[in-house]
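For this depiction, one protein chain was excluded, whereas all remaining protein chains were kept in their positions.
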Amino acid sequence: MKIKDYIGIGILIIVIAAMPDLVGNDYYLGVLIFTAFNCLTCTGLCLLMGYTGQISIGHGAFIAIGAYSSAILTTKLGWSPWTAMGCGVLLAAITAVIVGIPTMRLKGHYLAMATLGFASIVHIVSVAAVDVTGGPSGISGIPRLQIFGFALNSDTRNFYFSWGVVVVGLYLAVNLIHSRVGRGLQAIHGSEDAASSLGVNIAVDKIKILVLSAIYASISGSLYAHYVLYIDPGPFDIMHSVLLVTMVAVGGLHNIWGAITGAVLLSLLPEFLSFLSEYLQGIGIRYQTDYDTLIYGSILLLIMLFLPEGLFEGLSRSLKSISGFRGKLAGRSSERAD
Amino acid sequence: MIWIQHDPVIDSGHILLKSLFFYPVLKKQIRKNITGRAMTESTISDILQFMFMGIQRGCIYALAAIGFNMIYNATGIINFAQGEFVVIGGLMMVTLTMTWNLPIPLAFLLTTAFVTLIGIAMERFTINPVKHPTVLRLIIITIAVSIIIKGAAMCFWGKNSHFMRHFSSAETLDFYGATILPQTIWIIGILLFIVAGYIFFFNYTMTGKCMRACAINRDAARLAGINDRKMVMLSFALSAGIGAIAGIIITPIIQMDYARGALLGIKGFGAAVLGGLGNSMGAIIAGVLIGVLEALAAGYISSHYMDAIALIILLLVLFVRPSGLFGSSEAMRLKEF
Partner (left out) sequence: MQTNILKLDCLRKTFGGVVAVDDLSLSFNKGEVTSLIGPNGAGKTTVFNLITGFLKPTSGKINFNDTELNHKKPHVIAAMGIGRTFQNVQVFSNMTVLENVMVGRHLRSRSGMFFSSILPPMLRGEEKRIRSSAKERLALLGLDQYADVPAGSLPLGNQRMLEIARALALEPTLLFLDEPASGLNARETVVMGRLIQKIKSMNITVVLVEHDMELVMDISDKVAVINFGKLIAEGTPNEVQLNPDVINAYLGT
C-alpha cells in the first residue's frame, strides 16, 4: 500500500512538471502557488486530524507565526530568509507544545477550542502589536528566497519550488503513516484506551504530531511571506483556520490524498465560482463573491452529511464499483485474501 | 419515577443576586481600601464604570455559555454555531425594529421565535440524520452550519454594522459618579429573568427534569421512557432562543455585524469552561467575571488587547483547571470530551 502512495507522488511530480506549460498564464500559476501552500498545511493538518483524530481550528495561527517570523527577522534584523524560516519553525513548534498541553490532561476535543482561542489571540496580536508586526498595514519589502544564489524571481520558479516542498512534505508524511509511529497515531484515533494498553504513549504522541503539523503550517507561512513579499494580518484570521479544516474534511479525513484533493479543490473554488458567475451573468442571474462563504459552508455540510469519508474516498469507491476493476485502482487487492 | 439529583449549583444561582444587592456594602469596602492607598474619588468611579461595561458584556457571554451548556449536556458536543445564533438574533431584531418599525416587545418575540426555529432546523437537518456520529464529525458539522449562517447573514444584511435603538431612552444615568445606560439595566434584568426561568424550568417542570435526567444518564433516561431525541431537539431550540435574546439585548450597545459570531462564540465558550462545562450557574458567574476583566483590561492595559483577555482566560483555565471554577474534576474525567 505504501507503493500506491509512492505511485501517487510520482504522478503528482509529472503533473507538476507539466503544469506551467499547460497553464501558461501567470495569474493562474499564482493561484496554483497559493494552492501549494494550502496543500502543505493540509498535509500536516491531515496527520493530526485524519490519522490521530485530534481537531485543530488554529492552524492559521501557525501559518502566521511562520510568516511573521520570516518577515520580521528578514526585514528588521536583516537575517537570511533560511535562518528566519528556521526560527519560525522553532517558534511554531514551541507554541504547539504549549497549546497542546491541555490535550495531555484531557480527553480529545478540547484541543478544538484551545486552538481556536489561540488562533484568535495570534490574530489580535498581529493587528494590535503595531511596533512589531506593523499592525493592519503589515510588513512590506520581504526579500525573495534564494537557493544557492538562484533567486526565485519568476512565478514559474516559485511554482516549482513551492510544489517541490509539497512533494517533500507529502513524502515524509506518507513514510510516517506507514511506520511504527504512524500506526501508533492511527491506534490513538481508533481507541485511546486500547492504544495505551499496547504501550503507545498517547499524551506525548499527540503533542508530537501537533508539533509536526505546526511545523508544516509554519513553513507554508514562511514560503507565503517570501512569495507575496508583503504580509498583513488579513489572511491569518480565524476564517482561514476554519477553511483549512474544511479542506481536509471535504477531501477526506482518513487519507492524506484526500487532504491534498480537498486543498486543491477548495483553493481553486473561488476561480471556478468567478467563471460560474460570468456564465450566470450571461443567463441573467447576478452572482456575487459574497455568496462564496455560503457555498463553502454548504459544500462542507453536504460532504459531512452524505459522504463523511470525503470526496477522495467517495470518488475512488464509486469509480471502483462502476469499473469493476477494483484491483487496478487499489493496487493491493492482490494481497487481499478473498 | 425519575430520580433527580439535588444540584447544589443550581441553587447557588442566588450568589449572583446577593452580590448585586450587597453592592453598596462592597462599595464601602472599596472606599476603605482606597483611602488607605490614597486613591482619588475619580478612580472609584472609573472602576465602577468599567464594572458596568464589563457586566453588560459579561451578561452576553453568560447567555452564550448557557447555550453551549444546554447542547453539551444533551449531546456531548460543542456547538460551534452558538455565536451565530447571537448574531442572527441581533440582526433580525435590527430589521424588525428599524426597517419594519415593529414595537420592541413584538419584535423581541418574533426574533426569538425565528432563531429558535433555526435551532430546531439545525438539529433536524444536520444533527439528527447523522447515523454514526463521531465527535470529530459532529464538530465539523456544527462548524459547517456556522459558516452557512455567517454566509447567509452576509448576503441578507451586508458587511456593515447595524445600529439599533435602545429599548428605552439612550440617556445615561448617573450612579455613584459613574454613568450607566438604561440598556445595561435592561440587559441585567433580562439575564436575571432568564436565570429565574432556567431554575424554574429545570427544577419545577416535567420537561426540564427530563432534560436533566438525559444529561446525567442518557441510557437510563431512555429506559425510564424519556424520548431522548426530542430532548436533543429541545436543547437546540432553547440554546438558539437564549442566543437570540443575547443578540437582541446587546445590539443597541455594540452594533451588530455578520462577522461577530466566531468571537462571541469563543468568549461564551470561555465562560462555559471557566464556570465548569455543563454547569450553567457557574457559567453565569464566569461570564460576568470575564466581561468585567475584559473591561478592566480595556481601561488599564489597551483596548486593542481587550478581546484577547477572554481567550487568554480560556487557555489558562484549560491548562490549570480544566474542570472550571465550579466543576468537579472527578466528574470531568468521566465525561467523554
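In order of appearance the chains are A and B, and numbering begins at 1 in each one.
Rule of thumb we're sticking to: a residue touches a chain if its C-beta (ideal position, glycine included) is under 8 Å from a C-beta of that chain, and two chains touch if they have at least 3 such contacts.
Everything numeric here is computed off the predicted structure, so don't read it as measured data.
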Partner chains on view for the chain not depicted: A
Residue among A:212, A:248 or A:301 that touches the chain left out of view: A:212
Among A:99, A:165 or A:195, residue touching the chain not depicted: A:195
Of A:184, A:258 or A:297, the residue in touch with the unshown chain: A:184
Where the missing chain touches chain A, by residue: 172-173, 175-176, 178-184, 186-187, 189-191, 193-202, 208, 212, 254, 332, 335-337
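Criterion: only the chains that are shown with their structure count from here on.
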Cα-centroid distance, chain A relative to chain B, in whole angstrom: 33
Chain B - residues contacting chain A, complex: 78, 126, 129-130, 135-137, 139-141, 143-152, 154-155, 159, 262-263, 266, 269-270, 273, 302, 304-305, 307-308, 311-312, 314-315, 318-319, 322, 332, 335-337
Footprint of chain B on chain A - complex, ascending: 49, 53, 55, 57, 99, 101-102, 105-110, 112-114, 116-118, 120-121, 124-125, 127-128, 238-239, 242, 245-246, 249, 253, 290-298, 300-301, 304-305, 308
